[in-house]
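Can you read through this structure? Questions will come right after.
Missing here: one protein chain of the complex. Every other protein chain is in place.
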Amino acid sequence: MARVIGGIGASHAPSMEHVYDAGDDVRRNDEWEPLFGPFSEVSSWLAELRPDRLVVIYNDHMDEFFLNAYPTFALGVADSYPVADEGFGARPFPPLPGDAALGWHIARSLVADEFDPTICQELEVDHGVLSPLPMVDFAEGEGAWRIPIVPLAVNVILHPLPTPRRCWKLGQAVRRAILSYPEDLGVVVVGTGGLSHQLTGPRFGAVTPEWDQEFMRLLAEDPERLCDYTHEDLIKLGGTESVEVVNWLAMRGALGPEATAKVTAYYPHKIMGYGLQSYAVAA
Amino acid sequence: MARVIGGIGASHAPSMEHVYDAGDDVRRNDEWEPLFGPFSEVSSWLAELRPDRLVVIYNDHMDEFFLNAYPTFALGVADSYPVADEGFGARPFPPLPGDAALGWHIARSLVADEFDPTICQELEVDHGVLSPLPMVDFAEGEGAWRIPIVPLAVNVILHPLPTPRRCWKLGQAVRRAILSYPEDLGVVVVGTGGLSHQLTGPRFGAVTPEWDQEFMRLLAEDPERLCDYTHEDLIKLGGTESVEVVNWLAMRGALGPEATAKVTAYYPHKIMGYGLQSYAVAA
Amino acid sequence: MTSSTDELTADYLQRLAAVQPSDLPADLDLFSEDTATRGIRLNKAAYSLKHAEQRELFAADEERWMEQFGLTGEERDLLRRRDWIGLWRGGMTIYVMVKLSGVTGTPLPEIGKQMREAG
Partner (left out) sequence: MTSSTDELTADYLQRLAAVQPSDLPADLDLFSEDTATRGIRLNKAAYSLKHAEQRELFAADEERWMEQFGLTGEERDLLRRRDWIGLWRGGMTIYVMVKLSGVTGTPLPEIGKQMREAG
């Protein structure tokens, strides 16, 4: 049976892509070392852990899904996920390898657990996946991804949004799906997005470091407390677009009660509260 | 507050469209009177009941949704629903009037109730809506629809399908959404599809009248019993494509415990078990 | 590894099993993981026929129409031969097959006759 062997929470942002694409000189300069340093620590940990699969809980930014039919939860069941063109041409990464069989199993398990996913045989993934993932899973020398993924997109854009509690339960359901998968696979669950940011209106650019750090502390120590927050609470605390942190909450729900935070890094910079957290799970 | 004032279960099929479009001479001939007679009875009842809105629980037949992103539940939040071109040109009906505000309210209520709908600002409806609806809600003289709708599409095509129990609960949740809507509206809930039919493989054309009638009896008298049926049970009893009857079960869940069947009509003909049932709800 | 699967209740495992029909007679099919994966190209092709331009292209130049969907050689042959049973076995759902029945002028009863004879 498959196992959940670790977790990662990570911000996502186009800025992370620009810095990554600029190469090591920029990644490791004074401005970006506080973000990329911790990422390389998590990358080394992941290389040692050698997971067989990543389940990536993220959100799309109207690069794949549009208002004609906006899914609350959308699950990939493909063997390959092309990189979305977000309006500037797609970044030159090869398509991300998927695991359709695991995706279908998760689909069945979610439906059995009374979740109502939109099931995607084709899905282009945007910076919700592509901004953090190369930092931990791309072999630059070989120009190749290492670990097949199953992407799971959460609606954080078009209200009504699935509640933080629903996202936590989604993570718990993803855990059951992994544990009931007959193949012996080690799976790391990734949640991306946030932390604080505000991209519209007069508060444009507002970042709230105290809440961001409190969020990561609660996520590590008392995650169910976060289920009591409404989106209104989250918006007031971290900005309209910060509600993406529900993706971290879903990730945390998939880890089981015994998980412990290892790396916790935070770097508020310009218009983003960048956060990174890794979780070890007792074998 | 809005109220649920009635319910309708009705088969849907392209054949019904061909007969309707051929006009009264064909509708009321010996071959089709057993189907169209009861429909006109339900139509008269509806004209007396004068509902303000119809919530139509149906399924799409790959006329709007495709395998790139197949929703488990998809809810319309538009003020107008064009008629889909199913491959033969769209039937010459005007777009169906919608009620976007009621749709959005149902979306919020479903999300609050931990359903995960795909929210549709644009949606073309196919014969899942368009084959039964003109029989009860189209003013032929004026060439106009009478009652604004909110369409709710259920995945009955791409397994894993939402279970009969989940669909029953969906109906119950739709009921709560209607009851909590602040406007004073009378709403009739419609469920379309089935009954028995088999459109693939060596059993093509098989119809199972005994089960169809038992299904309508159970739906009227003991609907929760139907929640214990699996899709496997339904497929064995009524054929692969008969699982559409979960749309009736969702409709029934929306009516509350006090509903009673009025019209119950059944006509097995050629490759379809055509069923029609209307429900009165105590005021 | 039993520690992790201990978390899975009997109720969950029963529900999980129930969403996946596993005891159907061989002559009853499902549109699910296997079929949907196998049939993706054929379904995409026939689904396109909901657009009038695609129907016109089909009528004008069926080979050029087929070129758009990455079909395998075998899939093209099934389409050329109007091999309804083969298309069904290749994973084409009945719902897009109906659109193909339209552009090819094949009445549904004729498809049904072939299906029944497939045995």
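Chains: A, B and C, in written order; residue numbering restarts at 1 for each.
Assume a residue touches a chain if its C-beta (ideal position, glycine included) is under 8 Å from a C-beta of that chain, and two chains touch if they have at least 3 such contacts.
Not measured: the values here are computed from a predicted model.
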item: Partner chains on view for the chain not depicted; value: A, B
item: Residue, one of A:161, A:226 or A:245, that touches the chain absent here; value: A:161
item: Contact residue for the chain not shown (choose from B:90, B:112, B:261 or B:280); value: B:112
item: Among A:17, A:99, A:137 or A:241, the residue in touch with the chain that has been omitted; value: A:241
item: Touching the absent chain when the full complex is considered, from A:92, A:141, A:202 or A:257; value: A:202
item: Residues from chain B at the interface with the omitted partner, ascending; value: 1, 3-4, 77, 100-101, 104, 108-109, 111-113, 121, 175-176, 179-180, 184, 256
item: For chain A, the residues touching the chain missing from this view; value: 14, 61-63, 66-67, 84-89, 157-161, 163, 198-205, 230-232, 235-236, 239-241, 271
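As a working rule, only the chains that are shown with their structure count from here on.
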item: Length of the line joining the C-alpha centres of chain B and chain C, rounded to whole Å; value: 24
item: Chain A and chain C, separation of their C-alpha mean positions in angstrom; value: 33
item: Interchain centroid distance [CA atoms averaged], chain A/chain B, Å; value: 38
item: Contacts with two or more other chains, residues of chain C listed in rising order; value: 15, 18-20, 33, 36, 40
item: Numbers and ranges of chain A residues touching at least 2 other chains; value: 108, 111-112, 121
